[in-house]
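Left out: one protein chain. Kept in place: all the others.
Order of writing sets the labels: A, B, C, D and E. Residues in every chain begin at 1.
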Amino acid sequence: MKKIFLIFGVITMLVSIRPVLGLNMSSSNSMTSTTVSQTEASAEDSFVDEAFNGIKQFYQYTGFANATGGNLIMILIGIIFIYLGIKFDYEPLLLIPIGTGIMIGNIPFVPGFQTGIYESGSVLNYLYFGVVKGIYPPLIFLGIGAMTDFSSLIANPKLMLLGAAAQIGVFATFLGALYLGFNLPEAGAIGIIGGADGPTAIFLSSKLANGINILPDGTTVKNLIGPIAIAAYSYMALVPVIQPPIMKLLTSKRERLIRMKPPRAVSQKEKMIFPIAGLLLTTFISPSALPLLGMLFFGNLLKESGRTERLADTARTKMIDIVTILLGVTVGASTQANVFITKDSLMIFGLGAISFVIATMGGLLFAKFMNLFLKGEEKLNPLIGAAGVSAVPDSARVVHAEGIKADPNNYLLMHAMAPNVSGVIGSAVAAGIILSFLG
Amino acid sequence: MKKIFLIFGVITMLVSIRPVLGLNMSSSNSMTSTTVSQTEASAEDSFVDEAFNGIKQFYQYTGFANATGGNLIMILIGIIFIYLGIKFDYEPLLLIPIGTGIMIGNIPFVPGFQTGIYESGSVLNYLYFGVVKGIYPPLIFLGIGAMTDFSSLIANPKLMLLGAAAQIGVFATFLGALYLGFNLPEAGAIGIIGGADGPTAIFLSSKLANGINILPDGTTVKNLIGPIAIAAYSYMALVPVIQPPIMKLLTSKRERLIRMKPPRAVSQKEKMIFPIAGLLLTTFISPSALPLLGMLFFGNLLKESGRTERLADTARTKMIDIVTILLGVTVGASTQANVFITKDSLMIFGLGAISFVIATMGGLLFAKFMNLFLKGEEKLNPLIGAAGVSAVPDSARVVHAEGIKADPNNYLLMHAMAPNVSGVIGSAVAAGIILSFLG
Amino acid sequence: MKKIFLIFGVITMLVSIRPVLGLNMSSSNSMTSTTVSQTEASAEDSFVDEAFNGIKQFYQYTGFANATGGNLIMILIGIIFIYLGIKFDYEPLLLIPIGTGIMIGNIPFVPGFQTGIYESGSVLNYLYFGVVKGIYPPLIFLGIGAMTDFSSLIANPKLMLLGAAAQIGVFATFLGALYLGFNLPEAGAIGIIGGADGPTAIFLSSKLANGINILPDGTTVKNLIGPIAIAAYSYMALVPVIQPPIMKLLTSKRERLIRMKPPRAVSQKEKMIFPIAGLLLTTFISPSALPLLGMLFFGNLLKESGRTERLADTARTKMIDIVTILLGVTVGASTQANVFITKDSLMIFGLGAISFVIATMGGLLFAKFMNLFLKGEEKLNPLIGAAGVSAVPDSARVVHAEGIKADPNNYLLMHAMAPNVSGVIGSAVAAGIILSFLG
Amino acid sequence: MMFTKLYIDQLDEGYVILITGLTIVFFALLLLAAFFKFALPVMLYIYKIITKGRDKKIKDIPIETDKRFTGEVAAAISTAIHLYLKEQHDSENAVLTIKQARKMYSPWSSKIYGTHQSLK
Amino acid sequence: MMFTKLYIDQLDEGYVILITGLTIVFFALLLLAAFFKFALPVMLYIYKIITKGRDKKIKDIPIETDKRFTGEVAAAISTAIHLYLKEQHDSENAVLTIKQARKMYSPWSSKIYGTHQSLK
Partner (left out) sequence: MMFTKLYIDQLDEGYVILITGLTIVFFALLLLAAFFKFALPVMLYIYKIITKGRDKKIKDIPIETDKRFTGEVAAAISTAIHLYLKEQHDSENAVLTIKQARKMYSPWSSKIYGTHQSLK
């Protein structure tokens, strides 16, 4: 205990050397005494009382004093996200940042100190800007373009239609959301969960359901970016759980055994032309998807040009990493309990689950439909239709695993990649269409 | 076809389970019916008609409906840029991003959906911010500083004068632009094309010809950032085509054969002092060039200090890559046909070509002028004067190739690097001067 | 000399081809003649006079015309920073960027040309935004978390108290600043220098002493970000000079000889739980420290999860490098002489020195205090208390060196790391507390 | 005097913050220490008890092949060959990257390192 | 009821968007598929026909030396030596970089890894 006194002795000594420095107080002379009465009142209190009051006052600022049940539930959800990411390797590159973000966003705080993500001027709010304005998703697409090999698509263009068919999930969910009472733009943003594409979902919801736009009838749309993003990412992580039962239900054993002929080799020239032609054709049809599709194909051109490997490498490593970190943690933090735990969020989660089911069915059934017109070794294994939902590459992997179960030598992976990546293009096109109609 | 019905059956089933969930519509009760009359009118139409109308309506949003001849011409130019970059390796790290940007910027769209680069709130507009405010160029200069070896300059300081002489291209083009009727700040920004330095051109035009500044006579300057940047980058890529004829015209065979003595070795201490001294001397003379020269020499100090290799490495790889990607694609996208295809752009391209010719001549003739005062092995091979235009390192490479043509054993590359890099400093200083006079 | 005429001949020829192009002046017809009288006056002057006047006018823009003694002193300080960084390897990753920044910030310029860091619209001002808004520090903490191994802390949790004890430096300096006449928020920001943590100091001063906030009595707080940051970084670099004498003064030879038992091994599970538990416990207590502590533990989770190595790697290399470059150069540039050279800055430097002394003493004495309750091989070597000031890892290194001096086989480094990293957490918690009371 | 009162008042609040702050910092780190000293071992022990069987996930399911080579695996092999070529392409890319790295960056005014190569 | 009308109205528009949207998505990907199936092969064939001779550019021109070593190549050799030394410097840099990477980042509060090295 004597050491404590020693410490205080030192401090006292040090702070009392002030007069030695010969400083006058001129710099603070301008202060006016607005708190006199308060001072006089508190002058009576003993010093220990004061300190105790200080701690009591500080306690009001702590999370212990301000925590709500919602905060604790969300923190638990955040921990579960992290657990799933670490333990089961379910998309850890996003579940771990998002899970941590959920925790960060639900640390209870007293408003007004620029702490929370929704408080203007806070650091989290500045970083969240890239989500609210839809800036992060195109940058992620740039990186995805720079790492994606579209060969399987070029080799077998007709498989692109499977990626289109799965978009029924988007539009059916949109309709479902309307049924549940959401207005048109909100329903459009919710529908895109069926696209099974995180960045696309964030991009569209930041444009349609951002809590800023005003509808013709004068009401403001709700801010649903958080629930939509979380729902999209959650279900994508759960693709290995959602898809297999549907696949078994809708295909016969004989269909699951269909072998497809290996894709042809694709020349570098074709790979170079793909991003240019893809950019022009898809954005001419759906110009509102320009930020997403423009960046996706730009990234792919950087990869395939053979001259800009250095830029492609940066786009698909450090650049996408930085954006992923910032996107993940801020999307997570946007789930602050008081704005996130609502009936809307619950409905969105329900709709999201249905949308994945419909999208999977759409892809599968359309593959069977195409088989009506194809013959011999041209026939498709309908399982690969399920990969049209995107959720790259997990759903292609699921297709592969299901194919292996039916016939251990039937390697469907390369075939499933084609609908898988065309599902990404398809849902970006769909996002552009919805934006054109409702934006 | 029956499968389609099956799909719709599933959807119907799924969306009709809504009442089961026992949801009321309270959340949408607040809506007022402002579109009743429209509804009643449309109720008569059959559903197929509606869908057909929907597609017709959507067609109005597509690029096919909104494309202008200008868009198509610009898209073609973008494809040519990409082709030149890939096929001839002309500066692919910028021609490919810019070419893709030109395509992205000329996808036709309906205004008002936050799609175009000039629409406030669009993603491209946010990324374009770094161009408009001149933020990207200093960051590129940071990376360039971190990758440039100034040894050849330190070993032979008098070669710096060649980099100064080539700046006559800047001032002559400035004068030419005035003759063609541009006002002073616009002419200053156009003149900098003669500096053969992309980042410097963007920096200066973002300060002088940005479509924001207001002149003393009340008129607003034009936004010439796009044409100036495209002109600067185009001619720099064409340096191997532009310079050789001028070099042959202005030098005699005897001059082209001159051998220069090899540069002396440079100590690490000198290399460390160079960026510090360079920063102080050049920015004291031309303080407005501080963002460019400060960052250039800062990057070089990071490289040469021997203690900050880690920062220098990031500056010259990932950081400059990210900025290059964003700069290239947004500068390209700023060429939206309706603002780009003007007589001004044509004149700027004409002036740009002349400026490269004058700059090359200026460097060459000044080298011959210096030879009047030098003797013996001190004499310069006048060819290296042409490298003073910067366009690093293509023009040094051209000098080398021309030297080899005259004498296969005359290696001019190292000698040409000195005027080459001093041309970068020279045009940044010139940009600062113009900014001080006209900013 | 004739060559010069040749050059001018060429220019004249080129600029006079204008009429050939058949351009009319319509584009400039709209100009009004507001400067006629000036024109007529100047028409009399000869051309040489004009050019001479131009140079004289330009001289007014140069650094030579505008340099103040303060600028020159600061530039000298910048050079000294660089020299210390290069020559003595004192934290070169920050001293070199800051030193260069000091030079850049003190190049004299004429206001109004968007050159200086405090001029709205200048490039430096845009980059400085991340400092003013406290955005850079959390990103640096993200990287620090991704590179820090907290094993030693987990193995021996009680050593965390040493990191708490050293925070007396923060609060004592706060008190000292109040004595010297600073008002409460300013004093809080100055106090954090005692935390020996650059990013924390910048974060807190950007919130409390930013030149923007208005006090209850109507006065605006001073902008002390620059002096506080420079003081914090300077003294941290000088830790090897400041700490040893205090350590010798406060410990006996017998104490310095104490051997501590090696820390136990720590399992990966514990390492994974540490960032989650740390995040929750510390931010529940001090929610205002959320941006710092949230990011610190987020980075650490990325590192320890085993699934996100790719993101952790980016966070601790390229991302932190980019932020360090921008932070260093702008903090340096914020020392523009006219705002930096004040009595306040001097007092802050004085307080900073004292705060490091007190913090070191606090840690040391608390270690001796803890020894009163520990026995046998549990006893601490009090030297490691000095590492509680953070200044990671220099102060741990100093402890190690002092331990070696007393007994060449006493390796204290691993033991000193525990208080060292807990000092980082401690001062972030302290920053949050101060922010809650005074923000 | 007014001013002195305010000034003393500030100092007073300063002392309160000093004591309060130090107390809280100590408390925070004490809590963290206690958690790792006492709570965590208990938690880890409980976790060990409740998780006996390890969950399987799709990626862990081994892809079993039947070992016998038949004509039917043609597709698989061609896929493998495709992958193999792809792999080569990957390593080519790696080599390209190294070359690129040597060549450094170029956007006008920057391919300086590149110039050294033409002499080799 | 007013509300129901609006509500049904919304649903109506929803169905229109559903059909329209799906049609357009199909059309878009069909167009892309058709391009690669039919248009591209024709284009590549035409391109092949029109480009017979390959263009030469400055970088492809081989730097021919006359093979005989004469006193006149002194400059060239010294340049080469300079480049060689430069090269060494480059590899030194590489080593430095690796060392730096081990040493990790340091800006105050961060050179943690560095501390392990002093014991080696």
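Quick note on the criterion: a residue touches a chain if its C-beta (ideal position, glycine included) is under 8 Å from a C-beta of that chain, and two chains touch if they have at least 3 such contacts.
The shown structure was predicted, so the numbers you read here are calculated from the model rather than taken from an experiment.
Asker: Given that one chain is not shown, which residue among C:L250, C:V398 or C:L438 touches it?
Answerer: Candidates C:L250, C:V398 or C:L438; residue touching the omitted chain: C:V398.
Asker: Out of A:S390, A:N410 or A:S436, which touches the unshown chain?
Answerer: Of all options in A:S390, A:N410 or A:S436, contact with the hidden chain holds for A:S390.
Asker: Have a look at B:F52, B:Y179 or B:F349 and name the one touching the chain we're not showing.
Answerer: B:Y179
Asker: In the whole complex, not just what's shown, which of C:Y118, C:F349 or C:Y411 touches the removed chain?
Answerer: Counting the whole complex, the residue in contact with the absent chain is C:Y411.
Asker: Could you please point out the chain C residues that touch the chain left off the display?
Answerer: Against the left-out chain, chain C lists 25, 28-29, 31-33, 35-36, 39, 42, 47, 50-51, 53-55, 57-58, 87-90, 149, 240, 259-263, 265, 306, 309-310, 313, 397-398, 401, 404, 408-411, 413-414.
Asker: For the chain that got dropped from the picture, name the residues of chain B it touches.
Answerer: 154, 157-158, 160-161, 163-165, 167-168, 170-172, 174-175, 178-179, 181, 183-184, 187-188, 269-270, 273-274, 277-278, 281-282, 285-286, 422, 425-426, 429-430, 433-434, 437-438
Here is the rule we go by: only the chains that are shown with their structure count from here on.
Asker: Chain B and chain C share one sequence, so how far apart are they rotationally when you fit their Cα atoms? Give it in degrees, rounded to a multiple of 5.
Answerer: That rotation is 120 degrees, given to the nearest 5.
Asker: Sharing more than half its contact pairs with B-E, counted by residue number, which one of A-E, A-D or C-D qualifies?
Answerer: A-D
Asker: Roughly how many whole angstrom separate the Cα centroids of chain A and chain E?
Answerer: Centre-to-centre distance between chain A and chain E: 25 Å.
Asker: Can you pull out the residues of chain B that are in contact with at least two other chains?
Answerer: 25, 28, 31-32, 35, 54, 57-58, 89, 93, 149, 306, 310, 313, 317-318, 321, 324, 397, 411, 413
Asker: For chain D, jot down the residues that touch at least 2 other chains.
Answerer: 7, 15, 17, 20, 24, 101, 105, 118-119
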